[in-house]
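Structure in structure tokens, see below.
One protein chain is absent from this view; the other protein chains keep their places.
Labels run A, B and C following the written order; every chain starts at residue 1.
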Amino acid sequence: MSSQFGHLFRISTWGESHGGGVGVVVDGCPPLLHLSEADIQRDLDRRRPGQSEIVTPRDEADQCRILSGVFEGRTLGTPIAVSVMNKDARPEAYREMEHAYRPSHADYTYQAKYGVRNWQGGGRSSARETIGRVAASAIGKKVLAAICPGLEVVAYVRSIQHLQADIDPNTVQFDAVESNIVRCPDAAMAERMIEHIKSVRSEGDSVGGIIECVVRGVPPGLGEPAFDRLEADLAKGMLSLPATKGFEVGSGFAGCGLRGSEHNDAFYMEHDRVRTRTNRSGGVQGGISNGEPIIFRVAFKPTATIFQSQQTVSPQGEDVELKARGRHDACVLPRAVPMVEAMTVLVLTDHVLRQRAQNSGFAGV
Amino acid sequence: MSSQFGHLFRISTWGESHGGGVGVVVDGCPPLLHLSEADIQRDLDRRRPGQSEIVTPRDEADQCRILSGVFEGRTLGTPIAVSVMNKDARPEAYREMEHAYRPSHADYTYQAKYGVRNWQGGGRSSARETIGRVAASAIGKKVLAAICPGLEVVAYVRSIQHLQADIDPNTVQFDAVESNIVRCPDAAMAERMIEHIKSVRSEGDSVGGIIECVVRGVPPGLGEPAFDRLEADLAKGMLSLPATKGFEVGSGFAGCGLRGSEHNDAFYMEHDRVRTRTNRSGGVQGGISNGEPIIFRVAFKPTATIFQSQQTVSPQGEDVELKARGRHDACVLPRAVPMVEAMTVLVLTDHVLRQRAQNSGFAGV
Amino acid sequence: MSSQFGHLFRISTWGESHGGGVGVVVDGCPPLLHLSEADIQRDLDRRRPGQSEIVTPRDEADQCRILSGVFEGRTLGTPIAVSVMNKDARPEAYREMEHAYRPSHADYTYQAKYGVRNWQGGGRSSARETIGRVAASAIGKKVLAAICPGLEVVAYVRSIQHLQADIDPNTVQFDAVESNIVRCPDAAMAERMIEHIKSVRSEGDSVGGIIECVVRGVPPGLGEPAFDRLEADLAKGMLSLPATKGFEVGSGFAGCGLRGSEHNDAFYMEHDRVRTRTNRSGGVQGGISNGEPIIFRVAFKPTATIFQSQQTVSPQGEDVELKARGRHDACVLPRAVPMVEAMTVLVLTDHVLRQRAQNSGFAGV
Partner (left out) sequence: MSSQFGHLFRISTWGESHGGGVGVVVDGCPPLLHLSEADIQRDLDRRRPGQSEIVTPRDEADQCRILSGVFEGRTLGTPIAVSVMNKDARPEAYREMEHAYRPSHADYTYQAKYGVRNWQGGGRSSARETIGRVAASAIGKKVLAAICPGLEVVAYVRSIQHLQADIDPNTVQFDAVESNIVRCPDAAMAERMIEHIKSVRSEGDSVGGIIECVVRGVPPGLGEPAFDRLEADLAKGMLSLPATKGFEVGSGFAGCGLRGSEHNDAFYMEHDRVRTRTNRSGGVQGGISNGEPIIFRVAFKPTATIFQSQQTVSPQGEDVELKARGRHDACVLPRAVPMVEAMTVLVLTDHVLRQRAQNSGFAGV
């Protein structure tokens, strides 16, 4: 159960950063959707290492292969298995990790949980595990496109450490995000962010930041009233990504400073559609989408693996010093943008199928 | 599936704020634990309306009844059903809601999702639904006490609007939390918070704030590396509570402002135990508990139902004005403290049982 | 997880034969279906004890109450809780069971599993647990009626011990089943069965038999190719009922005696509909319904509780003799007919909703 996500559109990821490879099995995908490896590769390329000068230089093409569930270019309705073999794993670069737990990494907790770990990398806690998620979301996008034609998911870097971009979530476009290597649609700030990441990396250090995501064109009615609230499932999806420390939707933490009379979103009619004047709810009310843009933010901590000497302990219980080698991102955010997007797509796809199952037709929708 | 939470310790809640009652079925509880209605009632009383002068005056004793799964004072290992009948439902006080959607409430989204709603209250989105969760967590506490004897969960009000308390999560005690009606263990600030809530309520307005929760004595090894990360399940649990807008663990959003060299928690040996010098990780690394206190914060928005006139629309698609009646909290936080605690207990109980199933014995733990 | 059934139309039953009562929570029911307690009571009355002279005389009206999920006579889309309180529990009649395990009953296995049991009856293994299933299926029938208008489920007693009825599953009607107290639509054989059960009961003994069930008007396409095959889920549903020992679909065990050339069901076109000349497949091919009647049989053993002296052991590990008291069916089949029907409805409802979620629209259905 640890490696599965979703109820109806259910994915099972597998693989470690330094085993044979990684992949995913997607169960519950509707039939007759057009799907090719190129559709998936497009998103994997946005996630892959070595894509630009500010990300890890690990040289992985991350070439995917569809092993099942597709016939003559269309989905069969059966499980779709996608695999990506590891090419540039260099376990020897991790030899130090056999004898020292990296601070703020998963080395120690793995050992505590399982009594064993593959010290040749980050195992399942590596960002490499997210390949399966991104591949699955490329398939989820096909489902969303078929059922909710106007829906669009746009994620982008909102801030890097103290550098905050100025972006309007109601109008930001995917192309603007992809127009620079840090994936921040505020072009001027993007330049400064890139320089900052380079500078931090040259010091062997790392930085974090905030990714914002907006979903426009969501039909009202997605999400459940009690446990599987749409924002709860989004929160889970986001916090299930490596290096995340926080999630907020709509007004978020800042909303706690307002009074109800300031915070409430007044309803009004726009032709025959119910709209809200403001969107502090972030597109979700009582756990259910209200048709306004869904807007949320995710906090990413600075990468744990740094190239400075750190105090730590060994599996044998000795205090030791560690200076990491290996290839790592000094800032995960540029590559985390497609991961945030992927988890958003997976949550929405699942809820769209649920809504079809239980309410479509009955509820007049 | 909308009304269930947990994988091994699985709860199913039922009930609306203004139907016959509310309740829960707890499946997967170990046998032979001592359990009485008084054990459950203790926690329900901390959640119930009418408990103090700063919460909703709805007069509900919230008297619980155990209907199954307990014999001669001990659990049988079979499903435990607990019910609480509604007493003081006054549907007539909601008559306006039949003809107007309350802004920032679930009225419109319910209608959009189901094509129908019980307008006599908040339905499943009401805080009343959390009675089942709190009852289930009273049972979960018994499980945790049996398996992780030293574990303690303490939640408390960290801030109300702009009023921020000064609290050390490493030492804060349950009794200090319960020593005042706002459930803030900083006694001086608690006074100010109480006055502020009264003042806001007198204006027919509402306020939000932040609840912090600490779990001490957690064994290392709880949580899964990929999707069911401990912080991901906590985030889901918290965002599944009414009125929540954000979640952060450890350094949270503020951690984005630090560099890796500042943020990492150095390991050291304390006798034969692995410890960290700082706790910016918030007790979780790579999705798995590391034995340090788990610390997280939850943002609650100001209550949506206020007693001022608001712009909204009717189910018939007309722009209308609404001034709510009924009985509501001007600030949900005092009553939300046991809800946050309950969801924390439910998440931990589930993960403790998972760990027993898969790793205990094998991993030497 | 032990007390749940179904993936999308998911039920959670609770209760023991001799605790406060029994019940069910139904999650995932579509909204806006007409539903009253009378709808449920109709089916409960067919299951209840004391309904005729050949079933257990335990005097339970089994009066149900809908506690949630229904408003103004229609389902809300939220969990529907239904409870039935126990009235005529006589735990003192079970006092012997505290000191002796009933042969072929669940007393010993409960103790072995949980280390505890409620000796005042059969606990969760009692047929009383099926009240929740029958209540849930009354709701499931509403869903089926809305989505598959022509679908009908008819279950009936096919044989009692050596007495075998002559029934055509393609034409048998519900009214014929209900026309006699043994629920066998072969009226002449029904008379003999009734006499046989009375005679066996007068000897303090018990008998079993076979129930057959037919589902007509099933749309093609229900069921999954691999694990959740329609017949696999039906088999699980049936074997999850108390006292069952076997399940067969279509040609069943007898089909093993044929050759492929004799066994295969030839296809032909009936207007624009694909039909089969024979129906040895029992309406399911490759795990998926083919539109022909689904036909299966379930074996029920003779009731374990008999009123003759039997060799057994005590919880203290001594060989003892037991002569049961209490009130029990000498033959469970008349009351098991609505249980078989209920599990059939629950399986079909779940698969109908799954089909809506994944394939409707996409597959042109």
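Definition applied: a residue touches a chain if its C-beta (ideal position, glycine included) is under 8 Å from a C-beta of that chain, and two chains touch if they have at least 3 such contacts.
Here the structure is a predicted model, which means the values were calculated and not measured.
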item: Contact residue for the chain not shown (choose from A:G69, A:P103 or A:G287); value: A:G69
item: Contact set of subunit B toward the excluded chain (per top definition); value: 8, 28-33, 77-78, 146, 225, 353-354, 356-363
item: Interface with the unshown chain - residue positions in subunit A; value: 1-4, 7-8, 10, 12-16, 19-23, 25, 27-28, 31-32, 65-71, 74, 76-81, 83, 113-118, 120, 123-124
item: Contact footprint on subunit C, counting only the chain that is left out; value: 1-5, 7, 13, 101, 103-106, 108-110, 112-116, 122-125, 129, 159, 161-162, 200, 205-210, 220-229, 231-240, 242, 244-253, 255-269, 272, 274, 276-277, 280-282, 284-291, 299-306, 308, 310-313, 317-319, 354-355, 359, 362-365
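Convention: only the chains that are shown with their structure count from here on.
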item: Shared interface numbering between subunit C and subunit A [over half = same, under half = different]; value: same
item: Farthest-lying chain, centroid of Cα atoms versus that of subunit A; value: C
item: Innermost chain by mean C-alpha position; value: B
item: Geometric centre distance via CA averages, subunit C-subunit A, whole Å; value: 45
item: Residues of subunit C touching at least two other chains; value: 8, 28, 31-32, 77-78
